[in-house]
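Only one protein chain is missing from this complex, and each of the others stays in its spot.
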Amino acid sequence: MSSERIVPGEVLGVEEEYVDGKNTYIDSSGVLRSAVVGVPRPNSSQKVIDVEPVRRLRAPLKGSTVVGMVYEIRENLAFVELWGEVSLEPRPRWLFEYSGSLTGVLTPEQIGMDRRDDIYSYVRPLDVIIARVMSSISPYLLSLRGQQLGVIYATCSKCGELMNPSGSTFVCPRCGNVEKRKMSPLASSRLLRIDLRRLALPH
Amino acid sequence: MKQRPEKFFDEHGNRLDGRQRDEMRPVDINIGVLSNADGSALVSYGKTKVIAAVYGPREPTWRYNVLPDRASLYVRYHMAPFSTEERKSPAPTRREIELSKVIRESLEPVVMTELFPRTAIEIYVEVLQSDGGTRTASITAASAALADAGIPMRALVGGVAIGKVDGVLVLDLNEVEDNFGEADMPVAAAPDLGLITLFQLNGVMTLDELKEGTDMALKAIERIVEKEKQALRESATEVEAL
Partner (left out) sequence: MSATPYRTPVVSKVKLETILNMYRRGMRTDNRDLYSPRNLNVQVGVIEKANGSALVKLGNTQVIVGIKLGIGRPFEDTPNEGVLQVNSELVPMASPLFEPGPPDENAVELSRVVDRSLRDPKAVDLGSLVIRPGEKAWVLWIDIYVLDYDGNYFDASMLGVMAALMNTRVPDYEESESGEIIIKKDSPGTPLKLNKRVVLVTTAKIGNYIVVDPNLDEEALAESRLVLAFDEQGTVVGAQKTGSGAYSVDEFYRAVEISRSAAQVYFKLLDSALQKNQGG
């Protein structure tokens, strides 16, 4: 119902009554206001008001699940071009595409690597991955530590062909090359359709 | 170029387009009119029509202007060649360069750029038809488009221009009143916070006129922002889960 909706600047309460929650702020005179168009979700026991946005910001937020492509590996860091967001529950679903280029970073720790391991046995350039966003600030820190997270598409390092998942490895259908990755179970299920409208990014 | 009218008021004291001196033209605000943009709005004040699109936060294409502590706001105000009586060359004019700047500065007080360091929020405004008050309609459209993009804001802003014709202050001046009047005073404000975010005067006013005009503008902006709120409340269909 649109009557419940509030818009940026509208008053939710005062500092003495409530703590500012998600998508709210306290102005210079101690008044709690909404920062987005949304529906207020007060939690009287904790005295917190969140505002649930009607239209979510089209940018990665902490906790978002994102799809992107590894475009560079340098000094054990993987740099990822972020494409858009997915939801994994109840079943994998494409949510929306980002409108511009955004960069994510994977550290060895967030890949879940063992110290002696080579990062190339987890991710490689041109891999398409599903990752969780750990910080809402650019460049976005990503994590592959989680059940469904990891590589969903991999390209053969020898001949450039798209590889098929087979057990815990990827096999190249053209040259037979076998490569190891931190693979997502979604790689073999093919349940997720990546709906990219824009196939070229402005660089 | 249209002719200068002999008088700006008829025998009943009404303006040439039938309005009273403190009457706005019909304001119309449509949210989410573009599919590609992260947020958009089409705003008309009578025959003045502007469309605003918002992209971002995203990584700036112009790397030299990355701010370490907040997002940078980019604004481009541009008039379509067909928007004016005589075709306007699409190359940016000095007027458009200045207006892009003051529009940006009228939005910066309310956009919570501190939440998105090192990114860019881009705002593109195209004037589709110009009949006076395009910069203030652009500010209203940009504010609505930012909210539509889900970009956190401290408050919504709106704008309106005050004119002075035949020595009388008028609200929301149209093109004839702008071209042949004695003053054009565009104002933008965030009524929820009581903040003036744009103020320009092109013309001559006594101190009393300046104050009367400012008050007139602020009252009208309250009503414009009320419309903006209504349009935003009714725009989106469902609440998206986080």
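To keep things simple, chains are lettered A and B as they appear, and every chain counts its residues starting from 1.
Here, a residue touches a chain if its C-beta (ideal position, glycine included) is under 8 Å from a C-beta of that chain, and two chains touch if they have at least 3 such contacts.
These figures come from a predicted structure and were not determined experimentally.
Trainee: Among the chains in view, which touch the chain not shown?
Mentor: B
Trainee: Among B:75, B:127 or B:160, which residue is in contact with the omitted chain in the full complex?
Mentor: Final answer for the missing-chain contact: B:75.
Trainee: If I consider the whole complex, including the chain that's not displayed, which of B:44, B:136, B:174 or B:214 touches that chain?
Mentor: Among B:44, B:136, B:174 or B:214, only B:214 touches the chain that is not shown.
Trainee: For the chain left out of this view, which of B:103, B:127, B:171 or B:225 touches it?
Mentor: B:103
Trainee: Please identify, in ascending order, the residues of chain B that touch the omitted chain?
Mentor: That gives, for chain B, the contact residues 1, 62, 65, 67-76, 94-95, 97-98, 100-105, 108-110, 113, 120, 122, 182-183, 185, 190, 193-207, 210-211, 214, 218.
Just so we're on the same page, only the chains that are shown with their structure count from here on.
Trainee: Within the complex, which stretch of chain B touches chain A?
Mentor: Chain B reaches chain A through residues 36-39, 55-59, 61, 110, 112, 115-120, 147-156, 190, 192-193, 228-229, 232-236, 238-242.
Trainee: Considering the complex alone, what residue numbers of chain A touch chain B?
Mentor: 2-3, 5-11, 22-23, 25, 27, 33, 35-39, 52-59, 61, 63, 98-103, 136-139, 202
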